[in-house]
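All protein chains but one are shown in place.
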Amino acid sequence: MIREQPIPTIDWLTLAPMTTVVVAGLVALFIEMFRPKQSNGPIVTVSVVGLALAGALTLAQFGMEPGPTFAGMMVRDQVGLVLQLLLIGVCLLTFLFSDPYLREKKIAFAEFYQLALWSTAGGMIMVSTTNMLMLFLGLEVLSIALYCMAGMDRKQAKSQESAIKYFLLGAFASAFLLMGIAYIYGPTGSLDLGGIAMIAAMPESGYLTMAVFGVGMLLVGLMFKAALVPFHQWAPDVYQGAPTNVTAFMAAASKVAAIGALARVLSASGALQEFWLPALFWVAIATMVVGNFAALVQKDVKRTLGYSSIANAGYVLVALLAHVKKPDQVPLTTALFFLVVYCLMTVGSFAVVSLAAKGGEEGTRFQDLHGLWKRAPFAVGCLIVFVASLIGIPPTAGFFAKLFIFQDALSTGLVPLAIVLAVTSAVSVYYYLGIIQATFVSDEGARKTVSANPSFGLNLVCLFCALAVLVVSLAAAPVSQWLRGSTQLPGEAQARSELQLDSGGRVGAR
Amino acid sequence: MTANQVVFLVLAAIAGLAAVGVVAFGNNPVRAALLLVLNFFVLGFIYFTLGAQLLGISQIMVYAGAIMVLFLFVIMMLQLHQRSPIVEGREGRGVLAWLFGLALAVVVFASVIVPLMSVSGSPIGDEYGTPQSVGRVLFTTYVLPFEIASVLLLIGIVGSILLAKRRL
Partner (left out) sequence: MTLPLPLATSMTSDVPLGWFLTLGLFMFVVGGVGVVVRRNPVVVFMCIELMLNAVNLTFLAFARYQIVPGASTEQAALNAMNGQMMVIFVMAVAAAEVAVGLGIIMAIFRLRNEADLDDMSALRG
């Protein structure tokens, strides 16, 4: 019977964006091969064109019939498309300010662009698959490329140290993820996430214990990637040590991919939520509290932003929990909207922080930003917008993103989470304002600080992110409405009713 | 006790002891690496007893062969074995970790594995685990993951050049 295994039907359009990004990386590799150690201009151009093409291919698929392809290895659905587009955007924005930064740091290696492109492709796989094998492969493609990028500054001990920490903890987390997959595979015989819903319906209690253990381990692995407390220790170290453009990419892309995968796993295991919901409830609280309070005492801007990104992961987890608790009432829109806004703010602020690099030196402590206001007024102006949005001051998108999460949490009965969200957001004002304050302090004291001249690309990134943060807020309601379209994961309907179980043969064991 | 069970118990004892040895002799990387080779080698045989012929062979060639040789190569090149034993001043933490780990294992064992203690394997067909059937599935249903894995290996190549080449 295995000999008659048919060749699966392939919907090339579903695979097209991911494939385009991979091919753009290959073309960039060939360019580097034929003209090594020269300016990276052509490589950046090719990468940006490839990403734009991939973005167009993703946009073209909105509104198309959702469904799996390649025997369920990839799926096309609204959530996956939004997140894919977001990942492509993050990569594009990072590339725009990377080249001048890398040249200032004297580490202008072309390999960065290829690795970042492939890493993006890995993230795109993670957010649009329901197959756990593909989820694992996507995760590894994303992470292994990131380990290399984190350690690419080979003369700096802290870059190497961040690479080894990230690598060892990432591989450790992968082992947990795999053990989880094994114990879900055992009772279902399938590598599809849809199998989890089936186990919950099985009469034998032994199967349920296995599935709970499996889902638990799987969640531990993904929580490591999303840097949720208590699996967050690596994040500040790695964010601080890695080159700043890599940090920007890592903070945005790996979080989007991990949260996207987490959303799929949680939706698919909605039937088991009595087991994991209480645990994740406390994880969300701990993440918000630890992220925000630890950020208060940091002396390094990148570290502070690292803790801030942990706190933001906590907020988005609240949105996910609200969604999973009442999928019919609360769509995944809130989480998606928050992720979009988070990426804009994060990439923008790290882009501004990257100005602190000059002539191979880079200081990222608060006092290294002193006087930045005079040297790069436009960038600092944009930084004010990002910080205002991170705090959640009303006219910015960050305010609406948090407000939506707050409302969702209230309407699904997760009141303690809503309260913790509000209180910790208030606490965050202090350290966010510290960043702004540092740029305004005069540097004519004991120590002269240096910073690079903002390049055209960096100004463009700042302008785009700042405008987007402001415009999205003006259009918060319509954007949210548009995202609301059909942002339900396929797993949901399955867990609730058995209606779609046989659609497209996604659940192998049926 | 049947012959199969005796074979399994002997192999499992070797694999388990080797695994403990990797951790216990961890302050001598060469010794740990050789014990790990032993563990992987024995695991290959356990895969054979599970009927996974192709994977048993790959286990011995890929893990016990290629991967562990790479480990030993790096250990030798960096002369890790000649360094003064690296500080292990965390005895208390070590004992705690062992206790915690074993407690966790016992809990999982009691709740998850005990119900499966009496499950025996039903016949699963002659094709199981042969190179033909594995290859057939790998290049039909799993051809997309196969391609992704090729990207992954490419990342491994480009990445390790980026990290380890003397001059870029």
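All chains are identified by letter, namely A and B, in their written order; residue positions are counted from 1 within each chain.
Just so it is clear, a contact is a pair of C-beta atoms (placed from the backbone, for glycine too) under 8 Å apart; a residue touches a chain by one contact, two chains touch by 3 or more.
Model, not experiment: these values are computed from the prediction.
Subunit A meets the missing chain through residues 1-2, 133, 136-137, 140, 144, 147-148, 151, 154-155, 157-158, 160-165, 167-168, 171-172, 174-175, 178-179, 181-183, 185-191, 202, 204, 207, 236-237, 240-241, 294, 297-300, 303, 508-509. Residues of subunit B that touch the chain left out of the display are 2-5, 7-9, 12, 15-16, 19-20, 22-23, 26-27, 29, 32-33, 36, 39-40, 43, 46-55, 58-59, 62-63, 66-67, 70-71, 74-75, 77-78, 80, 83, 86-88, 90, 93-94, 97-98, 100-102, 104-105, 108-109, 112-114, 116-129, 133-134, 137-138, 141-142, 145, 149, 152-153, 155-157, 159-160, 163-164.
Just so we're on the same page, only the chains that are shown with their structure count from here on.
For this pair, subunit A with subunit B, the centres built from the Cα atoms lie 31 Å apart. Residue ranges of subunit A in contact with subunit B, taken from their complex: 2-3, 5-8, 15, 22, 29, 37, 70-71, 73-74, 109, 111, 114-115, 118-119, 121, 125, 133-134, 137-138, 140-141, 144-145, 147-148, 151-152, 154, 163, 183, 205-206, 209-210, 213. Of all residues in subunit B, those touching subunit A in their complex are 108, 111-112, 115-116, 127, 132-133, 136-137, 140-145, 148-149, 151-152, 154-156, 158-163, 168.
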